[in-house]
Structures are given as C-alpha cells and as structure tokens.
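Of the protein chains in this complex, one is absent; all others appear in place.
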Amino acid sequence: MTLFVKRLAKSENGFTKEEFSMFKHENEDSSGLYCEKLNVSINGNHILKDVSLKIPKNKITCIVGPSGCGKSTLLKTFNRIIDMTEGVKISGKIMLGSENIADMSFNDLTEIRRRIGLVPQRPCPLPMSIYDNIAYGCRIHGITKRKDLNKIVVHYLNEVGLWNEVRNRLQTPATGLSIGQQQRLCLARSIAVEPEIILADEATSALDPVSSKIVEDLFVRLKEDYTIVMVTHTLRQALRIADYAIFIYMGKVVEEGPAKEVFENPQNELTKNYLLGVFS
Amino acid sequence: MKSSPKKHRKKFVAAIAARVCMYLSLLAVFAFAIAIIWAVIRRGWQCITWEMVTSLPGGGFYIGKSGGFLNAIVGSIYIVGASTILGLIISIPAVFYLNVYLKKTSKLAYVARLAYDVLFGVPSIVYGAFAFTLMIAVGMRTSLLGGIITTTLLIIPIMIRSMDEVVKNVPDELYEASYALGSTRLETVKLVIRQILSGIATATLLSVGRAIGDAAGVMFTAGFSDSIPTSLTQQTATLPLSIFFQLSAPQVEVQERAYAAAFVLTIIVLIISLLGRFLTNKFSKHKI
Partner (left out) sequence: MNINSKRLLKEKTMGGAMFFITILSLLLVVVMGVGLYMKSSPIFNELSLLDILTAREWRPAKSQFGFFPFVMGTVWVTLIAIIIAFPISLFTALYLTEYAKSVVRKYVYPALDILAALPSVIYGVWGTLVVVPWISKKLGPVFVDYTSGYTVLAAGIVLGIMILPLLVSLFVEIFSTVPMAMREVSLALGSTRWQLSTKVIMKKSLPGIFATIVLAVSRALGETIAVLMVCGNVPQIPHSIFDACYPIPALIANNYGEMLSMPLYEAALMLAATILFVVVLVFNLTSRIVLRRISKND
C-alpha cells in the first residue's frame, strides 16, 4: 500500500529516485557505524562505559533502556551534538567508514553531521518558511540552483507525506504547522541532505497517536534507503518496528542482537526484568 | 503552641501597614511618570510653533529673536543614526561571538559580560571626557564625527547587554537543529539572527532612545553650532544640549523655545519606547 502511494506520488511529480543520484555524495564508502570502547563523561559523571556496538545497515535499530541509562547520550554522541553540553569528555572510537567521529574537530564534524541526520525529540522548525526549512541544509552544503532545490523540496515533502498538506503554503512560516506536521518536516529536512544514517531521539514522544503512527510508518519505509537508529521510551514501539535492538543499563550495553531475539528470548537477567516491567 | 491575641493582632497590623506602603509606592511610580510627562508636554505645547521646528536659529536667537532649533533636531538625527549603525556593526559580532562561538562556561565570556556591565554603568560625562582626550591626542577638533564616536562608544554596551539577553533566550533546540544539519557556527549565527530579528530591533530602539537623550557625552565632543553640519568635521548641535543651553538663558522667549524642544524630545523618546514595547510583545508571541 505505502509503496504504491510512494510510486504514485513520484509519477505525479515526474521524477524518480535515479534523478536524485546526482545529489548523492560519492566520497563515502558507506560501511556503517560502529563504536569501540566508547566512554563519555559529563562533568565527571561517567555516563557511558566502554560501549562497543555495531549498527547494522538499512535496518531500524532501537536503543532501549530505563530513563537515565545513557541512551540519549549515546545517540547524541554519534553525531557529537553532545558537544553542546558543558563539560563533556569523550574517549574511544566511533567509526563511520574509516573516520573516527570521536576525535574530530568541529569543522570536520559539519560534514559528518550531514551524513548522520538527527530527528529531535520535539520538532524544531528553523525560523523560516516551509520551503526554506528543507532547502536550508542543501544550500549550506552547496546545492544552490533554484531548479534543483525545487525538485528536492518537492521530493522530500512527498517522501514524508507532507506534500499534499503544504503544497499551497510553501512560503509560509514553518511554525504555523501542527506539531505532527512539524516533526515530519524535521524528518524531511534531515533526509534532504542525503544522510546515510538517521538518528531519532524519541522522535514520536511529543506527538499525538495519529501523527506518531505516521512517523513510525515513515521510518519503516525509509529503512530501505537509510540506516535508522532510534531511542525509544515505549517498548511497544520498539517491538513494532525494530529489526535490531540494543539494551542499555547504567551506561553499559547489556544485550544486543536482532530485535526478535532480544525481545522474545532475552539472555540477560536485567533485560528480562526490564521487559517484564520490573523497572523502567 | 498558640500565639497570643496581641501578637496575632500585631502581625496583621504590620501586614496592613506594609500594604498601604506598597500602594503608596505604586502610586508614586505612576505619579512621577505622569507628572513629568504632563508638565513637560503641557509647557511645551504652550510654547511650540511650527517655525521652531522647521527653521534654523536666526540672528539674535539667544537673546530671544526669531528662529528655531531645526539645527539641533537634524544634528541629533545625524549623530544617532550614524552611531546606531556603527554600534550595530560592533555589537552584533560581539554578542554572537559570546553566545555561539564561546562555550557557556568560558572565562572570556564571563569577563566580557562583566566588562560590558561596567561600561554600561560608566556615566556619559566620563565617556565624553575620555573621548575628548582621545580627540586631542589625535589632533581632532570638536565635531560631528567626535559626537558620533562618543555616542557609539556609549551605546555599544547598551546594545550588547540587551541583545545578549535576547540571544540567551534562544532555545537550545534551535542550535541543535542547526548543528545536526551540519551547519558551521557562522551559519548558525545567521539562523539565530533570523530567529531574534525583532529582539535585535528592540535592543536597537532602546539604544536609539538612550543615544538621542544623551547630552553630557556630546557636550565635550560635538560642540554646538547654529547651522546644520555639512561635513563630519563641522560642529553640530543636538536636541538635549539645545534644550540645556536655551533653558539657562535669562530671556523668557529663549526659555520657551527650550520647553518646545523638550516637548519634541519627549515625544520622540515616548514613541521609541512604545514601539519597543510593541515589538517585545509581538516578539514573545511568535517565539517557538
């Protein structure tokens, strides 16, 4: 069903995925994301301890765990947005292809952050029009021709199913959209710069159930093109959409593996208790 | 433990007395604001004529002959306009350097904010005296340029401090959203500026209001002149100084012109203040 809609939307606007290959960046070897002995501390608090894990490509990976276990920190460390917090110290390796994100300078990070998109917990539209919200990322990364930008904006608004809702008000401020629409806009904005990986930090927690469902479906659909890593508070959501699961407790990876195995047949006592709802 | 009735009563008497004091204080605040504006506007309205606002001082102006204070109005506009632009050019980079390029815990940011606080507190007469010595040192005479420089120095801390307040209120999520797309800090600055445009406008208005009312600073540095300056090196009159000089003249006619000029200045300042309030209200409504 969704695939059909997608194809329909595409044919309606007269372009295909191949057309977008021209915007694809070629320099990356797309060998996925993994980290080794990653340690993060904030103001002396050891938040992540010796985390080593591998994020499988073109899958939805769910990071679960009780609140305060460090799962958000882990996610924010992947694109080093965690640097905005005061007093952060990172050691260890986060490898994207052959590059170590953990010891990059701010300037190199700008390119990494293009390759790793982030969908925040609460949608945060940029202070500009709907059109410019999508175009912004492309502009700063070097696509400036109006014609190209038009194509990109239409394509990605379609991709998140927002095109028909906003096609008549592309030039109005993005703050005028509903929260659910804003979140989809933020998703469109982050995939418009053609990342390889999308990080989602409880991306549906601020949304109503209907919008939440729409965004969830989007993730499922997007995984054929992107690697998706999401932090989620709702176990049920993880059960629904995760292909791969990582359970974190007190800053340590307790269990990781295909979602089915982790959720249905957990090996570790802690994981079992968590899934049973003993602590959350 | 039960408090005695006497003590009990004392507690409420104190509370009522305090309440009365508060109402009186509030009343005083309103009364002062209204009394000042009322007195200045009423007196000014009696004195003002169209000629005063539209003509330059004629011969024998300062002993009560014909003419107006257009020179002062235009002089003030020149000085305020130029120094506002210069002030913005300096304070916008400084504010965003402190807020975007530097970390929140940065020592430099702390020292800088403290320094701007101090500069904000330095009286304008000291700015004037300092700028005057500076001008003597480089061989400059009192002039429009001198007035512009002094006023610029005077409003920089005002601009920086009020913009800093606005930038501090920008939500972290906006920075996060910007950086997550791979923006550099400079690109993020541009985004933040878009977000707080009306806040910047309010800060600018605030300093325009301050600049247009300042007399002590330009006294030393801009001099005074009966004509409208045609170059940066000529002396120029300003509204506050024109009020001050005319009011100290013994002739009633000259004093009346001072009241008229005070009327004009008050109206300008009130409009600026109202506009600022309007913008602030609008701003807080559209914030994300």
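For reference, chains read A and B in written order, and residue numbers begin at 1 within each chain.
One rule holds in what follows: contacts are C-beta pairs under 8 Å (C-beta built on N, C-alpha and C of every residue); 3 or more make two chains touch, one makes a residue touch a chain.
Since this is a predicted model, take the numbers as computed values, not measurements.
The chain not shown here is touched by just one of B:L56, B:L119, B:M140 or B:L197, and that residue is B:L119.
Contact between subunit A and the unshown chain involves residues 27, 107, 110-111, 140-142. Contact residues of subunit B toward the unshown chain are 11-12, 14-15, 18-19, 21-26, 28-30, 32-37, 39-40, 43, 90-91, 93-94, 96-98, 101, 108, 111-119, 121-126, 128-130, 132-134, 137, 153, 156, 160, 184-187, 209, 212-216, 219-220, 240-241, 243-244, 247-248, 258-259, 262, 265-266, 269-270, 272-273, 276-277.
Assume only the chains that are shown with their structure count from here on.
Separation between the centroids of subunit A and subunit B, computed from CA atoms only, is 47 Å. Subunit A contributes residues 79, 81, 84, 86-87, 106-107, 109-114, 117-118, 120, 122, 124-128, 136-137, 140-141, 175, 186, 189-190, 193 to its touches with subunit B in the complex. For subunit B in complex with subunit A, the touching residues are 103-105, 171-185, 187, 191, 194-195, 286, 288.
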